[in-house]
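Read the structure below first, then the notes.
One chain of protein is taken out of this complex; the other chains stay put.
Labels run A, B and C following the written order; every chain starts at residue 1.
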Amino acid sequence: MTDATCSLLGCGADEDRFYAMADYAEGIPRWCAGCGDHAILSAVQRLLESEQLQPEQTVFVSGIGCASRFPHYLSTYGFHGIHGRALPVATGISLRRPDLHVFAVMGDGDCCSIGAGHWIHAIRYNINMVALLLDNEIYGLTKDQTSPTTPQGYPTNTQPRGSYLPALNPLSATLGVTNASFVAQSADWVPAHLYATIREAYHHKGFSFVRILQRCPQYTASLFEPAARNPDLTEVLVHDRGITVPELDAIYRNRRVHDPTDLDQARQLAESAEKIRIGLFYRNETLPRYEELRRQAPHGADERNRLLGEELDRYAV
Amino acid sequence: MTDATCSLLGCGADEDRFYAMADYAEGIPRWCAGCGDHAILSAVQRLLESEQLQPEQTVFVSGIGCASRFPHYLSTYGFHGIHGRALPVATGISLRRPDLHVFAVMGDGDCCSIGAGHWIHAIRYNINMVALLLDNEIYGLTKDQTSPTTPQGYPTNTQPRGSYLPALNPLSATLGVTNASFVAQSADWVPAHLYATIREAYHHKGFSFVRILQRCPQYTASLFEPAARNPDLTEVLVHDRGITVPELDAIYRNRRVHDPTDLDQARQLAESAEKIRIGLFYRNETLPRYEELRRQAPHGADERNRLLGEELDRYAV
Amino acid sequence: MPGGKRRRRAFALGTNMVTTSHPDASPTSSDVDDSARSVIRVSEHTVEIVSDSGEGAQKCGQIFGTVSAKMGNGVWTVEIIPAEIQPPPRTPTSASGNRIRIGTGPVSNWGDHVNLVVAFNEQVLLARHRLDALADDAFILIEDMWERHANADIRTAWHDAMEELDGRSYRIIRVPMEEQCLSVVENARRGKNMFALGLLAWIYGRDPDRVREQIVEQFKKKSDDVGERNVELCELGMRWAEEHLDFRVEVRPSPIDRPLVVMNGNQATALGAVASGMELCAMYPITPATSVSHYLGDIFETFGGIVHQAEDEIAAAGVSIGASFAGKVAFTVTSGPGLALKTESIGLAVMTETPLVVVDVQRGGPSTGLPTKVEQSDLLAALFGQPGDAPHVVLAPATIEECFHCMVTARRIADAFRCVVVVLTDANLATGVQPFPRPEPDTRWHAAPVDLSAVPNGRRPYEWDPQSGLSTRAIPGQPGGMFTATGLAHDEWSKVAYDPESHQRGSDMRSRKLAVLHQTLKRPTVYGGDSGALLLVGWGSTKGAIEEAVERARAEGLDVSSLHLRFLSPLEPGLKDIFAQFDRVMTIEINYSDDADAPFITAENRRRGQLCWLLRANTLVDVDCWTRVPGEPLRPGRILDVIRAKLQLAGRT
Partner (left out) sequence: MPGGKRRRRAFALGTNMVTTSHPDASPTSSDVDDSARSVIRVSEHTVEIVSDSGEGAQKCGQIFGTVSAKMGNGVWTVEIIPAEIQPPPRTPTSASGNRIRIGTGPVSNWGDHVNLVVAFNEQVLLARHRLDALADDAFILIEDMWERHANADIRTAWHDAMEELDGRSYRIIRVPMEEQCLSVVENARRGKNMFALGLLAWIYGRDPDRVREQIVEQFKKKSDDVGERNVELCELGMRWAEEHLDFRVEVRPSPIDRPLVVMNGNQATALGAVASGMELCAMYPITPATSVSHYLGDIFETFGGIVHQAEDEIAAAGVSIGASFAGKVAFTVTSGPGLALKTESIGLAVMTETPLVVVDVQRGGPSTGLPTKVEQSDLLAALFGQPGDAPHVVLAPATIEECFHCMVTARRIADAFRCVVVVLTDANLATGVQPFPRPEPDTRWHAAPVDLSAVPNGRRPYEWDPQSGLSTRAIPGQPGGMFTATGLAHDEWSKVAYDPESHQRGSDMRSRKLAVLHQTLKRPTVYGGDSGALLLVGWGSTKGAIEEAVERARAEGLDVSSLHLRFLSPLEPGLKDIFAQFDRVMTIEINYSDDADAPFITAENRRRGQLCWLLRANTLVDVDCWTRVPGEPLRPGRILDVIRAKLQLAGRT
């Protein structure tokens, strides 16, 4: 696309400027004290800084929810849309502007409940973007309702006698969709791993789905505190082609070697176990990417009008 | 629920009447000659007859599409709703009327595209109903557009240079959803197997998902004709607790023993292979059923008003 | 046009045609000498060709229409589509084909009744008869194999049908189509349509070379011999007609003084989108809108554009909003049920001031309604569907030509006003075929290439001009323009702001833009006289029928005029003044209104036509309405009756 190429050449952009982490920050995050979103924001800012992504070449798209306030706290372009529709908007951006770095940030209600249909199809499209599911296993912004990922029996405002159904497993669901190309899980309380995971996702060409276990001290404090306090409750998936965070080896002693190219094993590991598993479950770089299949050659206005003239002549009287 | 119990006692219903297959038929099906929907309709009518389901106690719910015309051709109650929303309507019916026999009939666009979000969640709810996906791998009623299950490369009116993406595998997707309790596949051109499958689905307590490969001579004739003509292109999953159709053994010689309680293997078998697999992939009778969890005891009007009075008194001045 | 009358005169000249009452007198197979052959000279004539669906009558009709247009006749073609997927053959429900109205001058609508029909069996003919589609003196050329069919039921069906038809003075001519076609093909079902084309070509004196050309063009995707066989069948039909028919119809063409194109409304909409420079169409299939995307699916990539078939209409809207946000204005195309699903997304585009074009090819409603049939009942939903105050533009092309040009207009307004533009077409425009002046593509119609240069220092994302509310958007890639668009209430910096001032201000600015656009609009011109006893007001696809009715009424000396609106939001200026020049004003619409004299209906509770409501609120003039929901285009004759009644009521004629 003309525009794309043009901006790839970075016309007007300040190529050799160095961006510090602070350069990516915008405003004061309005999340509760201790909210996992703060840590996730930092990890993302760290990525932007380490990759030196130009703010004007980067777009964060979100839906509605606590998590979806994310773009407001970044100095990049952002689109804070409507509940559940982050992925279609991000798809539209990526389709016409493959030159941009596109991130979609969603809550568990946003992505897995009202947005479930788009989620399934975004996985299929496998468009190059990073999709972050900030999963606090609850509806935060609307104050404590059951989400698809809320554990069975956990009481909420809409299901006060305990949530009725077993929680949906976003990893299994994603791995069940044909053309899934990148599936990982991390947690807000393991910043080094979180950063490494997002970096891996960013470098994957395709739809990189990262579920981030996110603490919500306001409504689901009890859910993640044990794991956050005790590293032994977590199991880290390791592999030389996986996500590697050497500095964590000392603290997180439960480690399991998993080959991220093995879909069957990925599905088995994704199934909830007594331990929380973090790491790269699956990655496949060979799958078709929709935006690649749809890429268009640039066309000048005159060229187009000539072609349009020819087309009109087919209807000539 | 009062009404429920009442109708369970079949007030007004003619208990000892015998219903012949013809008694379940209504009008002349308006599908193309050779359309697989005809065979599916017969299989369903055969089930109704063999189970002697009372027409007034049976409801067929559908969305919009060729497949969704289904309810019009049955003498039962029916709700031919809007595109993609058959499952929510069926859910509402089952929630208040667990005494009814509820069937949801959907096309592949209906269920896997616009209805994908409801589909995922209906699997979770695991409400007792039979969900039939009539999968012709195309949009029939709107005349030949790519559906999520259209094979990659297959040309359609919206993707004339060949459908862009690998087809979504409805079985894998379903098996990826937590609380999935019954997943089977059959084909319109194997009536005995189709009938046996729907019967099995009907007898399963929970959300029984059956994908039926359906011929659309109008738009996807080439896709299923080979398999329909040559039984060797099909592999039948067999197991003493699976779907058994002895009369087919002679014709369908590719048979694979599969234990329908084995989720991992079910997922592996669901992955598309060179042969079409029909049979019961997975069944789990122990999973929670939403309508059971939400069942309500009947309440008389006076009783309710007494309770309401008490509630109002909590706000008394 | 006065054709109505003249046609009647023309038929007076017609020789006594045989009717079913004297079957024996039907034309012999021996040649009919030219002298005995009457030529019916008329300024316009309406033809239908109907068959069971799948017998290809539509191809025949399309070719006949195109050839007529190319010869210089005015043409309007309407599809006859069975409602069912696969209706049983030889039943009225399976009637499928085309109506082609041709004229010496331009033809703007499908007319009242059919003057000549070719039917492949008596049941589909009955369907048209029962819908009162046929003129009393219509010529009927019908396949007569059924009369002699082996199956007794079919023979009875034939005779019953003939009796039912006998009530009218139709001129029925039996044609052994099957028998004839078998001399060329084994399966006559695949050939009758071209044979029928031959009949029509001869009757209407269509240039044989053009006909041949068009047949070849039609089947060029198939193998050559398919084309040849069809040409052969067509010539067979011509020969049969020549040998057996003792009449011809002459509708003199007019010289073509400028380049014309002939296409249907959805093709025009698609090409208009191309001409506008838009590059992305996100859609989800829905009748009768889908063919826009089918066509674009074929050609859009050649222009660097893409058609994205989304998983549903909500996604289609989201994708187009995302594409617009990050580049050129994108559009989405749908019909009623899809528009309903886009409601929330339209609100988002309005709030974020993301340019967006939404095309709604209207069909019958409510709910799934009548998917293949015309209606104009999405107007209020398009205008007021969104919760909250969501000011946006609504346009409605009135002709197939306008379908093309309004896409350019819509794109330009969306860009210039940073707003949403909803374009309302309908099933009648979508499938109707008509010649119109060939557009001369102009690069000024295009969106300017996306400018990714740095944003002037300190320019705010919503730097509203305090007077006009207009502002310039920054596009991702533009240095210094970074902001986060949000559907929440926000200030000029696009920061979430819930204080009273900010929300009032943003609401003002978004609404002001419509007032500014309104100031740029021209006062619409009245068709007929500038004052009088009655003014009809219409919008969308009914223009042709309304104006023909007005013309015929004025020819009868009735003091009626009409006004046709393209802009529904904002409304075009000067309406109140225009209305003031007329004793009575009433809208003519294809949507629902209570009949004033129906049970329980009072002036107070009467639910009126949708444009009628809008005009009453806007002008406070007591605008009446006549609206119907027949699922078919309005007939000029029916509108003429309404005019007569309205003016008689007024004690004026």
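Please note the rule applied: a residue touches a chain if its C-beta (ideal position, glycine included) is under 8 Å from a C-beta of that chain, and two chains touch if they have at least 3 such contacts.
This is a predicted model, so every value here is computed, not measured.
Although one chain is not drawn, the whole complex shows that of A:92, A:140 or A:242 it is A:140 that touches it. Residue in contact with the omitted chain (choice from C:193, C:377 or C:399): C:377. Contact with the chain that does not appear here is found for just one residue of C:42, C:102, C:348 or C:536, C:348. Shown as candidates are B:46, B:85, B:193 or B:215; the residue that touches the absent chain is B:85. Although one chain is hidden here, its contacts on chain C can still be listed: residues 83, 131, 336-337, 339-341, 343-344, 347-348, 350-352, 360, 362, 364-373, 375, 377-378, 380-391, 466-468, 486-489, 496, 498-500, 503-504, 507-508, 511-512, 514-516, 518-519, 570-571, 573, 575-576, 591-592, 594-595, 598-602, 604-608, 613-614, 616-618, 620-622, 628-632. Residues of chain B in contact with the chain left out of this view: 1-3, 6-7, 11-14, 26-27, 54-61, 64, 71-72, 74-82, 85, 87-97, 99-100, 117-118, 120-121, 294, 296-299, 301-302, 304-305, 307-309, 311-312, 315-317. Where chain A meets the omitted chain, the residues involved are 28, 30-33, 35, 64, 66, 69, 82-84, 109, 113-114, 116, 139-143, 145-146, 148, 157-160.
Going forward, only the chains that are shown with their structure count from here on.
Between the Cα centres of chain A and chain C there is a gap of 45 Å. Remark: chain B and chain C have CA centroids separated by 39 Å (rounded to whole angstrom). In chain B, the residues that reach two or more other chains under the touch definition are 113-114, 116, 148. Along chain C, residues 311-312 each make contact with two or more other chains.
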